[in-house]
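Missing here is one protein chain; the remaining ones are kept as they sit in the complex.
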Amino acid sequence: MARIDVLMPQMGESIAEGTLSKWLKKLGDEVKRDEPLFEISTDKVDAEIPAPAAGKLVEIKVQEGQTVPVQTLVAVLETDKNAAVSAPTAPKAEPAPKPATPKPEPPKATASAPAPVAPVVTTARPPDRPTAQVGKGGDGGVETAEERLRRKSTPLVRKIAAEHQVDISTIPGTGFAGRVTKNDILGFIERAPVGVTPTPGTRQPAPGAVVHPTVEAWPGDRVEPMSKIRKITADHMIQSRRTSAHVTSFFEVDYSRVAELRAKHKASYAERGANLTYLAFIAKVCAEQLRAHAVVNAAVSGDTIIYRRDINIGIAVALEWGLIVPVIKHADELSLMGLTRAINDLGERARTKKLSPDEIQRGTFTITNPGVFGSYAGAPIINQPQVAILGVGTIEKRPKVITLPDRTDTIAVRVMGMISMSYDHRVVDGADADRFLADVKKTLQEFPEGAV
Amino acid sequence: MAEITYLEAIRQGLWEEMERDERVFILGEDVGAYGGAFKVTDGFLKRFGESRVIDTPISEAAIVGAAAGAAHMGLRPVAEMQFIDFISCAYDMLTNYVATARYRAGLATPIVVRGPCGGFVRGGPFHSQNPEAAFFHTPGLKIVAPATARDAKGLIKAAIRDDDPVLYLEHKWLYRRIKESLPEGEEILTPIGRARVAREGRDLSIVTYGAMVWKSLEAAEQLDKDGVSVEVLDLRTLLPLDDAAIVATVKKTNKLLIVHEDTRTGGLAGEIAARINEQAFEWLDGPIMRVTAHDVPLPYAPTLEDFVLPQTEDVVKAARWLAAY
Partner (left out) sequence: MTSRIVPATQPGHPAIPAEVERSQLLEIYYYLRLTRTLEERLTALYRQTKVIGGLFRSLGQEGESVASAYALERGRHRDLLSPLIRNLGSMLVMGATPLQILRQYMAKVEGPTRGRELNIHFNDLELGYVGQISHLGDMIPVMAGITLTFKLRREPRVGLVYIGDGGTSTGTFHEGLNFAAVQRCPLVVIGEYNHWAYSTPPAKQFAVTHLAEKAQGYGIPTVTVDGNDVLAVYAAAKHAVERARRGKGVHFIEVKTYRRKGHAEHDDQHYVPEDELERWAKENDPIDRYAKQLIENEWVEAAELTAMDQRIRDEVDRATDACVDEPLPAPETALGGVYADPADTEKLWFRLL
């Protein structure tokens, strides 16, 4: 038994579909080879379609009046011959050439007939492995195409690099062969402390490449190359240390009121799909206070200070594969609910790698929260080109001396935690930082219920 | 608004122009009683009569030459090549006579030479050609290649009204595959010389025309799922090229993939690449790449034709490669 497919034919070069106008055979009918099976009608012509082989009509797939694309399966015949079922000549079903079978060979075309052809060997390679040596590097050594590409990159990247006085070779590249792409250099400039809107004469020299000293590996050690995100973080941290004059201040905060508000409203937030955390309160307060303390929401560019108009707060998220800082744009315009949602959402999408490049750029201030791991307080490194980063220590019940209304002192159980802030002393003085932190502390301790 | 095919759009455009302007007439092989090999002029003989729908002998050189003569005298002839593959028989008339007439002799030659081009239909080497490159090199001609039903109608009308000779390349694979609702009662005119952004994107631009617009849009759709945002520019007019639109899309996305169904060597992609090199080099964030047919005559067997011609999958792969560059 063999099954043979009957297809809707293409009756003319432009014909895309045909209508089955009439069945001439019924299901189960025996048909002879080339005996008409059904009639079709196309934009050009009507025709009877003959059976490709003798057999029985066992399946009808297209009914009278139905219009289907050419090459659609219309019917199936079952034959009793054991011959192989012919493959349709549609492009999708292309069999590989069989080995030549000893058959009576027809006279082969000669002279002008196309010669038998072997599978092709010559190819035009895509330029995916530019390994050819293309010139000498400045140090007199031979530069490979990859090295050249790494150093020079594309016309656009070179243009951007020239405008911003950036040495392309210092930028981590994510393109092929480590090439610096447009997004790489734009991201770099975004973060870098140099030449955002440079003016002649005030440009800083481009930052030197970050070189991490090599260390001897001992027998049994495991040596792994850094992942891209690890490498970026490593370079970035060193560069930040090199660039900014880091100072850190520590403040203790009484979160008891926040804890109360949180306990009171957590359920209603949860009902609306938001997880109300301490971090949301802290972000809310920072966003408000940054407006009043512009120097903390700033950047240093050459000999100028850029006071940011927007308040875009980055929230550091620790992932298994590294650290990422999604940014809440215009954080000062969001309600506590809005911030809660933004923190939840960005955190979730950071974990599922669904952040767009845009969502990790243009931060103006960063909050990091190592307290969730139990840390009492830390001295974080500034996220360049910002000038301050707030660290949140663990929040827990601690004994605290408080003064009662009758002016007697007593020890009470309070919800306490440390906040610390590293700031760039080039532009932020201790007094600026501490005033900001004092205001943050005060606002947290007196958080207005109406804002929840 | 009823849906009409790309073929019907051409037909409507021709019809409207013949109704509007009695100087317009059609000549070609089997255009009258038969209504054209693909039925583009079906019904025209009955409506407009034998003096405006002229069945000619199999003589492409004479068809184009006679059209030129009539155009000199103030008529607006539309000459049909039964398959555009036969336009090569009129190459002499078009390149030596028609294209030079205005420049050397001050003779207006407002003719339209139209015909079905393109592959994907198992037409073999002589019913599948894309001849644009042969004429692209000839100053004095204009070349249009619509991809949508709207432009099929808008460009045939614009071509007829244009005061210079226009080659109108209609893709036979699109004839009955493309269906579109066009507004009734509104006159559709597509300006010659202006490209169209068929899809907006951020990461790279595909510049293309004809049937490959649809293959490129399919590819863009697939790439979108991978997070690669592709802009597709439908050239619509091949000569003169819309430099401004091509440069604008390159400046936007910084990466350019040129896709055409014609063979690679000497194809339009080379010229487009050169212009970007001249006008927007500093905006390139990757090499300009081409997806084209292989440099062989188009074979008949489906397996061979599919191999030689650029497919959606090729555009996907090429674009993905370029996006990651």
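As written, the chains take the letters A and B, and residue 1 is the first residue of each chain.
By definition in this document, a residue touches a chain if its C-beta (ideal position, glycine included) is under 8 Å from a C-beta of that chain, and two chains touch if they have at least 3 such contacts.
Just so it is clear, the structure is predicted and the values come from calculations on it, not from any experiment.
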item	value
Which residue of B:E16, B:E180, B:E218 or B:D306 touches the chain not shown here	B:D306
Selected from B:F86, B:F135, B:Y175 or B:W283 as touching the chain missing from the view	B:F86
Touching residues on chain B - with respect to the absent chain	29-30, 33-34, 37, 55-59, 61-62, 82-83, 85-86, 88-89, 122-127, 264, 289, 291-292, 294-297, 299-308, 310, 314, 317-318, 320-321
In chain A, positions touching the absent partner	6-13, 15, 33-34, 42, 44-52, 70-71, 83-90, 94-98, 103-104, 106-128
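The criterion applied here is as follows: only the chains that are shown with their structure count from here on.
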item	value
Distance between the centres, which are taken as Cα means, of chain B and chain A, whole angstrom	38
In the complex with chain A, residue positions of chain B that touch it	7, 38-39, 116, 121-123, 127, 172-173, 175-177, 254, 281-287, 302-303, 305-306, 321, 324-325
Chain B contact footprint on chain A (complex, rising order)	10, 13-17, 43-44, 89-91, 94, 126-128, 154-159, 175-176, 179, 181-182
